[in-house]
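These notes are about the structure you will find just below.
Missing here: one protein chain of the complex. Every other protein chain is in place.
And then subunit A:
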Amino acid sequence: METLMSILVGVLFAIGLYLILTKSLLRIILGTSIVGHAVNLLIMTMGGLKKGGPPLLGLKNQTFTDPLPQALLLTAIVINFAITALFIVLCYRAYIVLGTDDTEQLRGNEHE
């Protein structure tokens, strides 16, 4: 299972980085979002996947699943969500004001 998840994380990273390297702002945002998902899955995998019982002290499980990565994930998801929302709004505003969503044309010049 861990191997499969690692491959999935790798594929998601590849897709995300490909999108980030394109010129259109919307694709870049999608790319950062996909990289964010890849990172979340990576944290999940690193903590160890399904090992057995729930992490409750009373059950005396020896093979419980570590709950901490899931707590980290929740925080990371919330932050990722907020930043993606902010980034979309900002890029929309930039598209309205600057009249383009092509990063090549966003360079501008010294005299503004």
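Following the convention adopted for this analysis, a contact is a pair of C-beta atoms (placed from the backbone, for glycine too) under 8 Å apart; a residue touches a chain by one contact, two chains touch by 3 or more; residues count from 1.
Methods note: contacts and distances are computed from a predicted model.
K.L.:
Given the choices "Kinase inhibitor", "Cytochrome C", "Na+/H+ antiporter subunit D" or "CRISPR-associated endoribonuclease Cas2", state the protein name listed in UniProt for the chain not shown.
P.N.:
"Na+/H+ antiporter subunit D"
K.L.:
Which of A:Met1, A:Leu57 or A:Val97 touches the chain that is not shown?
P.N.:
Considering the complete complex, A:Val97 is the one touching the chain left out.
K.L.:
When the complex is taken as a whole, what residues of subunit A touch the one chain not shown?
P.N.:
Here the touching residues of subunit A are 20, 25, 28, 32, 35-36, 39-40, 42-43, 45-47, 68-69, 72, 75-76, 79, 82-83, 86-87, 90-91, 93-94, 97-98, 106-108, 112.
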